[in-house]
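This is the structure I have questions about; it appears just below.
Below is a slice of the complex: some chains, not all, each in place.
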Amino acid sequence: MIVLENTKQLQTAIKSISNFISEGNFRFNDKGIALRAIDPSQIVLVNYFAPKGIFKKFSVEPSLIGINIEDFDKIMRRVFSNDVLELSLEDSCLNIRFVGELDRTFKLSLIELNEEEASLPEVAFNAKITIKARILQETLKDASLFGSSIVLKIKDNVLTMEARGQQGTLKTLIKKECAAVDSKEEINNKYSLSFFENLIKEADPESDIKLELKNEAPMKISYKIADSEIQFYLAHMIL
Amino acid sequence: MIVLENTKQLQTAIKSISNFISEGNFRFNDKGIALRAIDPSQIVLVNYFAPKGIFKKFSVEPSLIGINIEDFDKIMRRVFSNDVLELSLEDSCLNIRFVGELDRTFKLSLIELNEEEASLPEVAFNAKITIKARILQETLKDASLFGSSIVLKIKDNVLTMEARGQQGTLKTLIKKECAAVDSKEEINNKYSLSFFENLIKEADPESDIKLELKNEAPMKISYKIADSEIQFYLAHMIL
């Protein structure tokens, strides 16, 4: 049985994951709850971990359960702000109980999934950016006027983002006040715009997003959701 | 001629009715205005009564007029908050006049409808529930994640609502603080979820809704809209 009082953080994480992954294996063990999965198009790897410490009560048998994440997301969106969440396993169901003004129990059928867990890409990143989520979100919106991809460039520790379409182009220069950039080499990488937008859309606009890059390698994107962290690896595109 | 100052209450009633009934007969007599009609699928009976007392001026010839309720609804939604509403009959039109900052007169063509008025079901209800509209609205939203129907159960004067779908189930236990339940027998009845949702969607979330039930009988649902009352009878489904 798991009890969570600050339910919003789990809700946000599940929202974010369900943008890419419709089904996945949650791993419960004595450290916390983890999910690692690759989207069907193999462009995004999600690595989520909610440490035991964020839960009010956390007594679990180690287990791996397959869940329809889109359904889990729809249920989690129904939580009221003062509800306490209880998770428990029963037969072939995950019991999701919201206790507050009402006492609501959702039972979600478990599904059978391939047990193999995706391994994290081993990349020696050369550049690190810490950027306000709002700035990144707005820049990607700008880019979506023209293109379906975005190019991140770093030169002399200055970050620019560029998009190009038939009708025109966008070039955004990110001022130093808006992003801390630390790069050992010049970076020039292209990524899918829609995936990138989806990845960061649940991030609190006022929070920081960390980007780790290397030429011709996937980008690591990570941000905090309250006390848990979500990480994505986004494949690069051919320039 | 009928004059109404608190126009919002009539607006809300018409909104609510137009969710089910596209055409109906309004009955004007010395008691007030009444509408009783059955939706085309025969699942809902609406019984609305606006007593003479809510009107500032009420001098009518008894009459029965057929109206396109969807069109009437669209017009009523155009009322401004300080407008005074005047209703009058003229030839084959209902004159709907909004007098305020502007002086607007909408003429709605009357339509010929079968004169027979639906009779109210005669049910000796065994259970009565008074529940906050908001609680009921939220519970039906929860249920709509899974099913197209909802089951209301009462046992020992405790109300639970259940929905079931392929992906999972919901069971909501309504605490005694949220609903006053008075039942002479155990209740176990199933209703169409979409109809039930539509029936109560215009109810002020902070107002009370009264449900009257009996096994294998339609449920009576009633709530106040300012000083008038709207009643619905919702057919039960086979369990």
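We just call them A and B in the order they show up, numbering each chain from 1.
What we mean here is this: a residue touches a chain if its C-beta (ideal position, glycine included) is under 8 Å from a C-beta of that chain, and two chains touch if they have at least 3 such contacts.
Everything quoted here is computed from the prediction, not taken from an experiment.
Each chain in view is the same protein; 2 are placed here, and the whole complex, as held in this structure file, contains 3 copies.
As a working rule, only the chains that are shown with their structure count from here on.
Between the Cα centres of subunit A and subunit B there is a gap of 44 Å.
Chain contact summary for the complex, subunit B toward subunit A: residues 135, 138-139, 141-142, 145, 166-175, 178. Interface of subunit A with subunit B (complex): residues 68, 71, 74-75, 78, 80, 93, 101-109.
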